[in-house]
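Left out: one protein chain. Kept in place: all the others.
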Amino acid sequence: MEVLQSGAGELIQPFDVDEFRAWNRKKSRKLVDKVMSEAEAIRQFVYDGCYIGTELYGTVRCPMSLAREVVRQGKKDLRVCGQGVLELDLWLAAGLVKKLDITYIGLEVYGTSPALRRAVESGQVEKCVEWSNGAITWRMKAAAMGVPFLPTRSMLGTDTLAYSAAKVITDPFTGAKVALLPALVLDVALIHVHRADQYGNCQIEGISGFAAEMARACKRLIVSAEEIIPTQEIRKYPDRTIIPYYLVDAVVHAPYGSHPGEMAYLYGRDEAGIKEWVEMSKTAEGAQAYLNKYIYGVQGHDEYLALIGQDRLRRCVELREKRE
Amino acid sequence: MEVLQSGAGELIQPFDVDEFRAWNRKKSRKLVDKVMSEAEAIRQFVYDGCYIGTELYGTVRCPMSLAREVVRQGKKDLRVCGQGVLELDLWLAAGLVKKLDITYIGLEVYGTSPALRRAVESGQVEKCVEWSNGAITWRMKAAAMGVPFLPTRSMLGTDTLAYSAAKVITDPFTGAKVALLPALVLDVALIHVHRADQYGNCQIEGISGFAAEMARACKRLIVSAEEIIPTQEIRKYPDRTIIPYYLVDAVVHAPYGSHPGEMAYLYGRDEAGIKEWVEMSKTAEGAQAYLNKYIYGVQGHDEYLALIGQDRLRRCVELREKRE
Amino acid sequence: MVEQTYSRTELMICVAARLFEDGATCFIGTGIPMLAAMLASRTTAPNLVPVFEFGGTGAIMEELPRAVGEARTWHKGISALGICDTMENAQRGFIDYGFLGGAQIDPYGNLNSIVIGDHDHPKARLPGSGGGNDVGSHCWKTVAIMQHDVRRFVPRVDCITTPGFLSGPGAREAAGLPKDTGPAYVVSTLALMDYDAATCRMRLKATHPGVSVDEVIANTGFELLLPAQVEVNPPPSVEELRLLREEIDPEKLYI
Partner (left out) sequence: MVEQTYSRTELMICVAARLFEDGATCFIGTGIPMLAAMLASRTTAPNLVPVFEFGGTGAIMEELPRAVGEARTWHKGISALGICDTMENAQRGFIDYGFLGGAQIDPYGNLNSIVIGDHDHPKARLPGSGGGNDVGSHCWKTVAIMQHDVRRFVPRVDCITTPGFLSGPGAREAAGLPKDTGPAYVVSTLALMDYDAATCRMRLKATHPGVSVDEVIANTGFELLLPAQVEVNPPPSVEELRLLREEIDPEKLYI
């Protein structure tokens, strides 16, 4: 098949569809209790050098308690995709990231990420392979579909494609140029949801971001949930199950698990908490102090929440989006 | 791009992605009242020779009142995709179908379709192009994504592919063989839903079949709904909007619109009603008598429901699936 | 003990039901596979995960579905999504077994459900692939359930709709189909067949009680491989029959 152009970026997580199928074949379809702590889940499934990603992102329905635990356990040489704000900033500041399939890492309203700049400009992050947000999601979608690639017209003609690992071909039906995006399977995915049962059946409220795609494009899936619900509730509303249990390896009960980010209909974002990272992360020392205070300095999520305090959490709840 | 194999089937609805984009650009994004009758909707948007399809299928959440109106108005030379039971059987029996992108047309539990056999074996249907149910849906998904094709490993090595319009190529990333499915855009799609507002925002309960894909892969979309709800209800649950208004051209209020098929959580299937078609459709004369009785012999859906009678409809309601 | 009477269909359902692996995901087609799955879930495979084409997964099958999309296919289920989710699960390797039927089957387990005769001028137009081709392409193992006669068990099917082993060893992989997939069993009204690993050809495994090997051979339109020892399938148990007749198909749709 004639390739018109190939991005020069490294394919840092090559995909073999039959190998992924063989992995999925081995995953249990039995309903077994998968509830465990952040510490257990990260210890059991995240390893040095693994290819890992988080959904949705930093300030919105983000598995922050899991992301902090990754830092606490110092999992290193991580290969990471995304699309991140606070969560990937923490990993970058902690020096855990070796390679990036990068789409966007920044502080949104608050601008570029000093942690990203330090990590990349110092050479600590060895490789940045570029993709658009659409492209990285379609790469996961390809894996979720069980096909080796998906076509898109994104990235054509740009350096984004030149620094990616995409390929340009001509459509055999119409002769049009399209970019082919190689399927992406993560070694580990971290996703935060509103509700899950003990087996890992998950429900999400509001936008689904790319939860459905990422959950189907990973070998290990750690889900954290605001609430653990009885399976009867899942079976009553099977049309709300965005992530079925057989995709899930661990279920972590993490109330306020997205803090300082928001969780639609449950709590709004903690602006002061976000700004604290924005300010402290301006210097390496400040970032280290933040990690010491909120991660190394606490045993786990419970202690983190205690440190934040009920008053602040209550204020976040007051700021929640409501159905109206 | 080297093609290893091309299905011999005709591409009976060729796709041009930029032409589809230009069409979509012209569709209004304004919130305008689109409520009209079956008769108006079919008269306005369905035309002789158009490429048309229905979702979900015959006995399940199927736009039967719209399908019957197509027969009543005698729209002919239809090119049809699917995947159908009663609905496509009616069109075939009425002699409206010229070409088929066929995946399955039969009577499920009750076996093969005599109406299909008569229409195809007599040569009345000029062409049958073969696809799998997965393939036809992915063809719509390709159009919905705005790309010219999607890859799959379905159909490889079989006559299903040989009699389709798919092409086999090698994946430039791994060298594996994959089939490419050409995107499919319908001229008109008919979809029945649980609830819609006057603008066409739709909610579905239970399985979604391929409603999301088909709604995004057509030029005209006629939606029939069991209930017309205020837009406020849509805006309260935006995460339940499977079909947004800007895709929709007509909204038809059709209570029991899926009869004699079922509608999850509202009414179960009318087994006697289904068996009546199964029995009568065994001969051309019987099928004609059925069309006379239930379609030509009644003015529209209201008269059809009157003919069925409240008692039978009430029994269907008693048989509905419940959330438990 | 009392001699239990039963139909060949009832026996076929029982033999098929016993093939369900407990805890496996199984793609269930319309008809006999549904009865077999319901029987299995009440006997040997309580943790069976039924998967239905249009989006239902993990249903508790309290009542017999009459269509692969009706609400009974996701009743008290794990998920009720869409056909893409189901087919992509299969393509991704998450579906262990596929149970399906067809009008014709050949020695390599290829199935035909498109036409009898010439495709463009058929003697008989059949329903088409439906999900059959997807199931036969992507599920790890497929089980065909068939009436057993020489018109259905043929040397070459008129149209390979759903891939078995295609032309034999290595043919699936050569065509690009997923590695290590293919037909596992055929359950017919006369016997249970499996496939010879070396040749990928259909092999008699066990006859139904009261059916001779010669009767099976006489009703098979190609040379059926014979093992050293042909087993005999146990007849339906009293409990299997009770479940079938009282709980699974009380309306006698199939039995």
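Think of it as A, B and C in the order they're written, each chain with its own count starting at 1.
To be clear about the criterion, a residue touches a chain if its C-beta (ideal position, glycine included) is under 8 Å from a C-beta of that chain, and two chains touch if they have at least 3 such contacts.
Here the structure is a predicted model, which means the values were calculated and not measured.
**Student:** Need the list of shown chains touched by the one chain that isn't shown.
**Tutor:** The chain that is not shown touches these displayed chains: A, B.
**Student:** Which of A:141, A:194, A:235 or A:259 touches the chain that is not shown?
**Tutor:** Residue touching the absent chain, from the options given: A:141.
**Student:** Out of A:38, A:197 or A:213, point to the residue that touches the absent chain in the complete complex.
**Tutor:** Only one of A:38, A:197 or A:213 touches the chain omitted from view, namely A:213.
**Student:** Please pick, from A:56, A:80, A:165 or A:234, the residue that touches the omitted chain in the full complex.
**Tutor:** A:56
**Student:** In the whole complex, what residues of chain B lie against the chain that is missing from view?
**Tutor:** Within chain B, the residues that touch the unshown chain are 17-18, 20-25, 27-31, 143-147, 201, 216, 234-236, 238-239, 241, 244-246.
**Student:** When the complex is taken as a whole, what residues of chain A touch the one chain not shown?
**Tutor:** Counting over the whole complex, chain A touches the hidden chain at residues 56-57, 59-61, 83, 85, 102-106, 108-109, 112-113, 116-117, 120-121, 123, 128, 130-135, 137-138, 141, 152-160, 163, 168, 176-179, 206-213, 262, 264-265, 268-269, 271, 320-321, 324.
Simple rule for what comes next: only the chains that are shown with their structure count from here on.
**Student:** What pair of chains is linked by the largest number of C-beta pairs in contact?
**Tutor:** Of all chain pairs, the one joined by the most C-beta contacts is B-C.
**Student:** Among all chains, whose Cα centre is located farthest from the one for chain A?
**Tutor:** Ranked by distance of C-alpha centres from chain A, the top chain is C.
**Student:** Distance from the CA centroid of chain B to that of chain C, rounded to the nearest Å?
**Tutor:** Result: the chain centres lie 28 Å from each other.
**Student:** Roughly how far is chain A from chain C, going centre to centre by Cα mean, in whole Å?
**Tutor:** 40
**Student:** Report, in whole Å, the distance between the mean C-alpha point of chain A and the mean C-alpha point of chain B.
**Tutor:** Inter-chain centre distance comes to 37 Å.
**Student:** Do you know which chain C residues sit against two or more other chains?
**Tutor:** Counting only residues that touch two or more other chains, chain C contributes 56, 74, 76, 80-81, 84, 90-91, 138, 178.
**Student:** Mark out which residues of chain B touch at least two other chains, giving numbers and ranges.
**Tutor:** 152-153, 176, 178, 206-208, 324 - these are the residues of chain B that touch more than one other chain.
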